[in-house]
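The other protein chains are all here in position, but one chain of the complex has been omitted.
Letters A and B name the chains as they come in the text, with residue numbers starting at 1 for each one.
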Amino acid sequence: MAPVLAIRDLDIRFRTGAGELHAVKRVSFAIEKGETLAIVGESGSGKSQTMLAALGLLAANGGVTGSAKLNGIELVGASQSALDELRGRKVAMIFQEPMTSLDPLYTIGAQLVKVLRRHKPISRVAAREEAAALLDRVRIPDAAARLDSYPHEMSGGQRQRVMIAMALAHGPDLLVADEPTTALDVTIQAEILELLGALQRELGMAIAFITHDLGLVRRFAKRVIVMRGGEIVEHGAVADIFSMPKHDYTKALLDAEPAGRKAPVAADAPIVLTADDIRVEYEILRGMFGRRTLMVKAVDGVSIALRAGETLGLVGESGSGKSTLARSIVRLAPATGLVRFEDRALLPLSKSEIRPIRKTLQMVFQDPYGSLSPRMSVGEIVSEGLRVHEPGLTASQRDARAASALEEVRLDPEMRRRFPHEFSGGQRQRIAIARAIVLRPKLVILDEPTSALDRTIQKAIVELLRDLQARHGLAYLFVSHDLATVRAMADRIAVMKDGKIVEEGETESLLANPRADYTRRLLAAAFTGKVERVKGIEPSS
Amino acid sequence: MSTAGNSLWADAARRLRRNRAATASLAMLILLALACVFGPMLVGNAYDRVYPDYVRVPPSLQAQPTADLIAPAVERIASRLRARATDISRDGDTLKIVLEAPRAIDERSLAFFERSDLFAAARVMSREDDGKRLTVEVPLERNYFFFGTDGNGRDLLARTLIAGRVSLAIGLLATFVAISIGVVYGAVAGFAGGRIDALMMRAVDVLYSLPFIFFVIMLVVFFGRNFVLMFIAVGAVEWLDMARIVRGQTLSLKRREFVAAAETLGVSATGILTRHIVPNTLGPVVVYTTLLVPKVILLESFLSFLGLGVQEPMTSWGVLIADGARNIQGNTHLLVFPAIFLTTTLFCLNFLGDGLRDALDPRDR
Partner (left out) sequence: MLGFVLRRFLSAIPTLFVVITLSFFLMRLAPGGPFDLERPLEAKIMENLQRAYGLDLPLHEQYLRYLGNLLRGDLGPSFFMRDFSVAQILMQGLPVSMALGGGAILLALVLGAGLGAFAAMRQNTGADHAVVGFATAGVTIPNFVVAPVLQIVFGLTLAWLPVGGWNNGALRNVILPVIVLALPQIAVVARMTRAAMIETLRADHIRTLRSLGLGGRHVAEHGLRAALLPVVSYLGPTAAALLTGSVVVETIFGLPGIGRYFVEGALNRDYTLVMGTVVVVAVFVLVFNLIVDILYALLDPRVRYE
């Protein structure tokens, strides 16, 4: 049987300001009719660029050589108008960012009608009817009415459904799905994947499933390609690769799930932090002088406690209030209630009264790109807290402390003369951790410290954090949406939803026997795929 | 990678150096500025020195007086001496003139030569016919008017350079005023946030609705055509954009995690402003500055063009262009030279601004 897409010696180079970047190095593979091929790799592996190049969608500074044949028709070097005849009809693509993939200025009905009429000679009215049917097919409730909605009026999951509807409008032979669920919450992820599986069986199309998440691969695909640094390092049946990975990199990837467990704390360890009945309400200013206001309850009466050396995992989906709670403890968000840190009530303190306490109460943020001041050198960044809390130190003493803190997070201390933009995401997060531990804190609040990183790097950061905790007896408040990481980090877990804690307990028992309905759903979405395929997503063979 | 590391400024400088249009513009601007600052001392003619004998001389690389100017000038002086020049011969920079008159020529009247812009003092070589025939030697007074002269006989090169001083000075000073007000206002509004911010920005909105060209004209007309007032007026009007830009920057920087990180470290408000916020607003400020300078220069020349700006004998490019536009028929050089200087400056500043923006914000390329 002839493959849907046959890629031969595909080679991609980008001209950049810093010279040429060889993104994809002569890769060859094929996708058979109706099959699901997973293309796995971390950021920079070239997995997305390969498929974008095949569809003629590379950025303007990219150059392609080699061959990519769709149903025997050469795509590389084809004219844009020839490609336009195929794209949307024979091959379509869905992208990672549902928030930005749709044009914000047009209704989704208008966008769907445009797509339908591009390859089909039908009237506007007929196209609109068909658009409603398509929305219905991707299970958007009240489809006909939603045609007049604008993208910003829909949630991320719904937008991704619209995107799928547009991609499948003409029943393509091949759907390229580029990390279609990465930006979504886990429960929504599961729904979208299930939808894709159902539609695939219905339409019999092939799917190229690009992902960094091996858990999804096992759930979704039969065959897999592992890419790294622009090359295919391993290629084979999913079952074989999972049971007998040949390449070291594949092994590392499979092993990249944060493993191990945290050693338990002593029962008599002193309590470092208690937070009682914490509420955070936001006022949204309206009107020209901000006279009218709207109250939003982000955190709604939450209580937690933390012992020295203990890690509390704070779990929830976006909008659950978990980050706001964490920020309210370090007074980055205005809260009411009682926060007691080492026998001092924090909330009534003035800015200058709380300053000395901050030395032992530190925070690491989610975005390693945003949390480092771009115009300061790494040394300045790491030692900034010392300026505040140990003003007696000379510049060279500060520098020495910064160097040893960098060593502790396993970075070359020589790097302190460089600037944040010269580092990778994982290195930057290490710098952020160094900035926190240089002050020798007792409690560190970790706000999704690993979620912007690749799996293999996540694993290393988790190990580093556990290691630092053991060495310095740190207490962690670990905020995350990723249950696998939380399992590897936390003694106890608190699950948050809509500003409230719905369930709290010891890590192992909570994961084994979730009581709250919401926790069960969360767990099902996050873990079941790792052991068995989700019902109904079996690809047709 | 070297261990020294590259700050974002160093990176930007490197990118700017690669932008040929921007570097050429920068070099050109430096050249222009040097010419305007030091040029007037080297030209040899003061910008306000009037040469009555050189009115509307066309531009020329040759020394004045040129041959075709000499004979008529000699004739004119001769007629004042009630004599005729019967023979004029030239030897390098000196003329040998034979003057003949029906009566004896009063030698004191030879001072007319010296009074002319063309000649130095005349020396009598020989006297014949009882002084009715004089042979005099007159050295030529050499003058260069590379850009020609204006309707009053003033050296256009000197005037253009002096005008450049004025235009550039106004451009820089007014921009400085505008940027200072704008940065402070915007940073305060953005950092304060909430109702203070809303109120301060509402005031900016009101000022935006003022017909500002009309306001500048009113200021200048009613309070006198004063150099200082000019740039205060312009600066006071042009700060609005800067305030908006800086406020927007401050607001978005305030939400960035590195500011939150500094707060959790216990860094004071001053520390946050000076180490984390201000350095990061400087990029857009620098870019806006390079784009505001040409705007202000243009505004000044516009006011001068209307006769509301710099007053004679002081001059600016706008004044010269206005003068040139009035005399455009037959004397195009009066328009061409100041216009070239002005547009070159504006062009270069714009290219430099564009280059800086690309260099400081590499996403745009």
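Criterion: a residue touches a chain if its C-beta (ideal position, glycine included) is under 8 Å from a C-beta of that chain, and two chains touch if they have at least 3 such contacts.
The model shown is predicted, which means the values in this text are computed figures rather than measured ones.
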item	value
Displayed chains contacted by the hidden chain, counting the whole assembly	A, B
Touching the absent chain when the full complex is considered, from A:Arg87, A:Lys359, A:Arg375 or A:Arg418	A:Arg87
Among A:Glu74, A:Asp103, A:Glu202 or A:Asp240, residue touching the chain not depicted	A:Asp103
Residue among A:Phe29, A:Phe95 or A:Phe423 touching the omitted chain	A:Phe95
Missing-partner contacts on chain A, residue numbers	55-57, 59-60, 80-81, 83-89, 92-93, 95, 97, 100-107, 114-115, 118-119, 150, 152, 163, 166-167, 169, 286-288
Chain not shown, touching residues in chain B	205-206, 208-211, 213-215, 217-219, 221-223, 294, 298, 301-302, 305-306, 308, 318, 321-322, 324-325, 328-329, 335, 339, 342-343, 346-347, 350-351, 364
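The rule is simple: only the chains that are shown with their structure count from here on.
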item	value
Rounded Å distance between chain A and chain B, as computed from the means of their C-alpha atoms	56
Residues of chain A touching chain B in the complex	17, 285, 288-290, 327, 330, 332, 354-356, 358-359, 361-363, 365-367, 370-378, 384-385, 387-389, 414-415, 417-419, 421-422, 432, 435, 439
For the chain B and chain A complex, residues of the former touching the latter	1, 3-9, 11, 15, 18, 194-195, 198-199, 202, 256-258, 260-268, 271, 275-276, 279-280, 362, 365
